[in-house]
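Worksheet: the structure to be examined is printed underneath.
All protein chains but one are shown in place.
The chains carry the letters A and B, assigned in the order they are written, with residues numbered from 1 in each.
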Amino acid sequence: MFEQSIILSAIRDAIDWVLGLVGQDISILPLPVQVVLCGLIAAGGLMGAIAFAVLIYVWMERRIAGRMQARRGPNRVGPYGLLQTVADTFKLLRKEDIIPTGANRILFAFAPMLVLAGVVAAFAAIPISWDADKGEPIMIADIDLGIFLITAIVATEVIGVIMAGWASNNKWSLYGAMREAAQVVSYEIPLGLSLLVPVLIVGDLSLGAATEDQLGGNWLIWRNPFMWAVFFIFYVAGLANCKRAPFDLPEAESELVAGFHTEYSGLRFSFFFMEEYASMTLISAIGAIYFFGAGDLFGLQGSSSLIMFGVLLFKILVSIFVMMWIRWTLPRLRIDQVMTLGYKVLTPIAFFLLLGVTVWDLYDLNDKLWELFSRS
Amino acid sequence: MTAAHIAFAAFALITVVSAFVVASHRSIVHSAFGLFFTFFGVAGLYLTLGADFVMAAQILIYVGGIMVLLLFGVMLTPSRRSDFVPARFLRALTLGAIVLVGLLWVLKNAHWATQELASPESTIDEIGRQLLTREQYLLPFEVVSVLLLAALIGAAYLARRRKIVD
Partner (left out) sequence: MLNPAMPLPDDPLDRDILIGAGDISTDEMYINMGPQHPSTHGVLRVLLRTDGEIVTEAHPHIGYLHRCAEKIGECLDYIKFQPYTDRMDYLAAMNNNLGYAMTVEKLAGLEIPERAQLLRVIIVELNRIASHLIAFGTYGLDAGALTPFFHAWREREEMLTLFEKICGARLTYNYVCIGGVVNDMPEGWEDMVLDFLDRFEKRWKEYNDLLTYNRIFIRRTADIGVITREDCVAYALTGPMMRGSGIDWDLRRDRPYMMYDRFEYDIPIGEGKMGTVGDCWDRYWVRMVEMKESGKIVRQAFDMLKGAEGTHKAKVPKVFKPKKGECYVGIENPRGELGFYIVSDGSKNAYRMRVRGPSFCNLSILEKLLPGAMIADAVMIIGSTDIVLGEVDR
């Protein structure tokens, strides 16, 4: 398994180096231990990276919200208020851990972890950059299933939310859970269909292959005239899937108090919070990789994988900014409007686009049009 | 003992323990959540068999779809805790023991064809080719999809809200 991914083999080399300090090498560890150890380190690193990113996102969100709402946002703790979220994290950590009477203690405690785990696990299949020397994407696990596995793993998050809503023994929480179940399961259809289009064009489920395919400015978004519409559907369905406004019905604070996490506080609450931002990042990353060339900047980035990582990060941040912009601008939809939009608008359009792209690709219309154009 | 053995043992343990919870827990919602872990364990078992596509499909369909539906159904039914009835328990125990003995007998006497597996390759290419080429399984695949569509429409027809006519 080590030859499959650059990150895991790097971790293995690092362990080897550390053991070298005490005059040993990695072969003293049995293979299963090596596997589990590398996996744990990778998972820990991923978790840490997401937690750090969430700190930045929350700060971003507050500053952006402040700007849009004619106020300042955090600006006292640290430069530009950057340490405000760190301080808030400590506040959340120190808070009393409250489990309401009548709540189901086991499920109540387990739900936040399940919710976060699903989304974090999906990041294993996201390539963060491209190694030009080896001609391989840099990612934790370059699995052939790629996007299929991601959509599958992320689906477990719904179960976590239902669990949280039910275990809280609060009717508002239960409403939140039901809405989540209805909404997320419905929007998986347009989301999956819109993801099918780039998969079809690349011809591979792995996101690493998509990264490779788009090097040198050959972004999927330029490949045919349907792609912008496909991206729009993907983005809307993605917003609905990570429960961001205007689709934040499961936690609609004006209707359901706080929806499925009404009864949560402290660290457990922060898990839900992290999940929201993590899934925003996931959707943004998939969007950047599948539509906007991943780490590619028209080939200008050269062969440095670090710059490519930076470019990808920049694209993700732009997408997250747009999500925040939408959140602080639009009112919330009603649940039946959300369902109508999903089933009667997005899904048929996604089907139509899928058909269109297929036909376009089948008859190679890009080349034919180009010929026609250059002849005249 | 290899990594595959350990993985198999771990997934098998998850599957069996959670399946036991599903069967034995008094609260139906707990059983449903137990089933969630059973599905996960089974998905892991598929992985150890090298069937990665089936693994992902198992998670996507069972965990993401069927589990959610199941939980919906379970949460909306009045959840009475089932009482412990000794006679019923005895009956179940007898039946269970008979089935167990039968299974053990089959396990012991079956002729198990074994083959050394090559290191698991990705199956998805092959599955795609088999399902979508005319020489292979395209027709059955399409027939099944039409059947599912018919079932879907039928279910929607049966479940829709009718106006009460006296």
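Miscellaneous remarks
Just so we're on the same page, a contact is a pair of C-beta atoms (placed from the backbone, for glycine too) under 8 Å apart; a residue touches a chain by one contact, two chains touch by 3 or more.
These numbers come from a predicted model, not from an experiment.
Across the entire complex, the residue among A:Glu180, A:Asp213 or A:Asp248 in touch with the chain not shown is A:Asp248. For subunit A, the residues in touch with the chain missing from this view are 65, 68-71, 102, 166, 169, 171-172, 174-175, 245-246, 248, 252-257, 328-337.
FYI, only the chains that are shown with their structure count from here on.
Work out the mean CA point of subunit A and of subunit B, and you get 28 Å between them. Considering their complex, residues 1-3, 6, 29-30, 33, 36, 52-53, 56-57, 59-60, 63-65, 67-68, 71-72, 75, 122, 124-125 of subunit B touch subunit A.
Every residue of subunit A that touches subunit B in the complex is listed here, in rising order: 31-32, 35, 107, 143-145, 148-149, 151-153, 155-156, 158-159, 162-163, 166, 174, 178, 181, 185, 188, 205.
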